[in-house]
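In this view, the complex is presented without one of its protein chains, the others remaining in place.
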Amino acid sequence: MSGKTVHVEFEGVNKSYDGRKLVVRDLNLRVEEGEFLTLLGPSGSGKTTCLMMLAGFEDPTGGVIRIFGDSVGKVPPRRRNIGMVFQNYALFPHLSVGENLAYPLEVRRIERAGVVERVRRALRLVRLEGFEGRRPGELSGGQQQRVAIARALVFEPRLVLMDEPLGALDRRLREEMQYEIRRIQRTLGVTVVYVTHDQQEAMAMSDRVAVFNRGRIEQVAPPEVLYEEPERGFVATFIGDNNLLFGRVLGVERDICEADTGTDVVKAFLVAPRGVGDRVTLAIRPERVALDPEPGRYSNEFEAQVDDIAFLGDHLRVRLTVCGSTDFVIKIANTVGHGAVLEDDRVRIGFTPLDCRALVPDEEREEG
Amino acid sequence: MPGVIAEAGRSRLSSSFLRSLKAWLLVLPLLAFIGVTFIVPLGSMLTRSVHAPVVADALPETLALLRSWDAAGLPGEAVYAAAAREIRTARETRTLGQVATRINRLKSGLRGVLSRTARQLRSIGPRPGDHEPERAGQPPDDATPWRDTLLGIDDAWGEADTWLAIRRAGERFTARHYLNALDLTQSVDGGVVAQPPELRIYLPLLGRTLLVSLAITVLCLVLGYPVAYLIAQAPPKRANLLLLLVLVPFWTSLLVRTTSWIVLLQSQGVVNDLLVAAGLLGDEDRLAMIYNMTGTMVAMTHVLLPFMVLPLYSVMRTIPPHYMRAATSLGGTFFQAFRRVYWPQTLPGVGAGSLLVFILAIGYYITPALVGGRTGQLISNMIAYHMQQSLNWGLAAALGGLLLVCVVALYLVFDRLVGVDRMRLG
Partner (left out) sequence: MGRLLHVAFCAAVFVFLVAPILVIVPLSFNAEPYFTFTDGMLRLDADAWSLRWYEAVAGDGEWRRALVNSLVIGVSATVLATVLGVLAALGLASPAMPGRAVVMSVVISPMVTPVIVAAAGMFFFYSSIGLAQTHLGLILAHAALGTPFVVITVTATLAGFNHDLTRAAASLGAGPWYAFRSVQLPLVLPGIVSGALFAFATSFDEVVTVLFMGGVEQRTVPREMWAGVREQISPAILAVATFLIAFALLLMGLVQWLRGRGSGSEPAARDAATA
């Protein structure tokens, strides 16, 4: 993560459209050269605005954006030399695939033979050899997507932005294209800043993910870190499933605290320093909870009531009332001998303090 | 944080200000053009409808002096002197005729009085006292040579009503044309009264115009609704073909279409010939279908029908067929389903089409002028008559103003219901 050149840098960037409400607040972010970074968040969280500011279609209200160390505040989009893939492809419908790809090259006054060669190479890269003469309207969604990617790469930019490029495709095609985009990015070594609201897509493709919520970045980390070590309740629930319990700290011993949820006392791993009496949010992944463990194996063991059981093929999802929560969910792998659980059973569950992360409640930071 | 937001405000101001400035600069040439070539002319018409400068320009001094007259007795000698001088000048500049006409409208008989007075004043010369040289220099205060002279010419100059009429006619801005256009008159003392029923022309005409427009709107709706429904239900290819049939009259010259109706409906025309040939009519009982209200209605319905069908169609096309299917599957008859489910959804189209047809109908001129004969004329034709034949431009302008008010009111309703920027063409 270090030693590489910083390619893109946001420093204290704010953005407001109406002069009152900030849609991006005090944003600080660095993207390294060759990195695949995804801006992930629900709609309206400010991720697309960030991408638009980077592309130059929106001006930051405050702060600085740098590309290779140079502030791009006054540089118009066409001089930024950034490849961009739009949500609905934005292919020019009146031009053929070849003409679409040649467009950025002609703008750059590249001679004819070079244009033809580069267009052919770009189409080969996206596996659409021989499609030069087709009109975008004659292509399938997936093919149009590939053309859009080829067009964003054909003039060899070192930075490519993608704004929910797979949103219009169905699931299978989307997964295939995720792989394709990743392959192309690795082949060329370009830096990619990718926007999506689909956390699985973000996990599958990215070197790092920046999770956006209400105009701020909640956490920037590689996918597995986001999953295993979420720092905020929002991240904990936005990336994968998580159970949240709410409580107050009773006592702290090094990294482990004891928290009172009102009905039980839970031992949890402290992510941020908290003192006795502070409120905490506890996050426990459903698949890290054991059902009917050997007594004494876990330092967190509770009696729970089974409210609902759903069969989901490779696993069962069991909904429990426990520790003051009525929607505590656990996952049980569908393996031989997963045990017979019935609705309304009283069961015991257990989990380690390391799988139960004590987070600073999200409301507290909002106030700050 | 407040600092950040203030900064946000400034930056937004400059960039969005530039963008809206650019948008305005693009729109400005057209606005200026429409303003000069269209809005200003409308304004000049409206001005003319309330502006009556003829008398005021011809008798400025008389009117200025009359302004301080208490209207009780007769005006002073100065008024008579000024009137005599200005009447003579008006005769010399040939404006007396118009002046007399205007004043005569307020008190009949004054036209004759004025022309007689002007004629005789010419023979008297500039000063009535001249034949008594010893008093020429400084007439005594009580001497009233001009009053005597005018009274000598006509007794009317001794009536307060005459002077009241002149004073009223001399008002530069007048509601007279509008009163006239609404079949009202103003008496000399300023009271407004309705014309006797047999003299009312414009209100009945306006009423007839509105009634005919309404009838045409209903006709268009009755004819257009099933057609629009048929097109909306048809598969795309056939729908396009049927739409073309609706568009053919839309694009064909209005004069061509009107000519067609003359050819078809006149007494020696195709329809009558067919009926006679089929033995349904005797050769001498040919139907009078044109040059009357029937002609106006038929031709205007033909002309305006596309304006009903197109908005109806564009609304119906957006109504998913499964609503009707759902309604009939719930056990209603087709007509129940239609009335409760389909019809309410087409109301925006019905409103848009009806308003459009009505707005166009009340301003129609060409068709009634060509096929309306004497009985099929509408308010527009009366405007044209006053513009081109009677040359009573003030009245024409006032009628135009009234028509404009009707249209603007309907247009505002249209804008409310449909939105002008959602208007589409053929």
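Going in written order, the chains are labelled A and B, and every chain counts its residues from 1.
Keep in mind that, in the parts below, contacts are C-beta pairs under 8 Å (C-beta built on N, C-alpha and C of every residue); 3 or more make two chains touch, one makes a residue touch a chain.
Model, not experiment: these values are computed from the prediction.
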| item | value |
| --- | --- |
| Subunit B, residues in touch with the chain not shown (by the definition above) | 16, 19-20, 22-31, 33-35, 37-46, 48, 223-224, 226-227, 229-230, 242, 244-264, 266, 268-270, 273, 302, 305-306, 314, 317, 334, 359, 362-366, 370, 380, 383-384, 387-388, 393, 396-397, 400, 403-404, 407, 411, 414-415, 420-421, 423-426 |
| Residues of subunit A in contact with the chain not shown | 55-57, 76-84, 86-88, 90-94, 103-104, 107-108, 136-137, 151-152, 155 |
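FYI, only the chains that are shown with their structure count from here on.
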| item | value |
| --- | --- |
| Between subunit B and subunit A, distance of the C-alpha-averaged centres to the nearest whole Å | 66 |
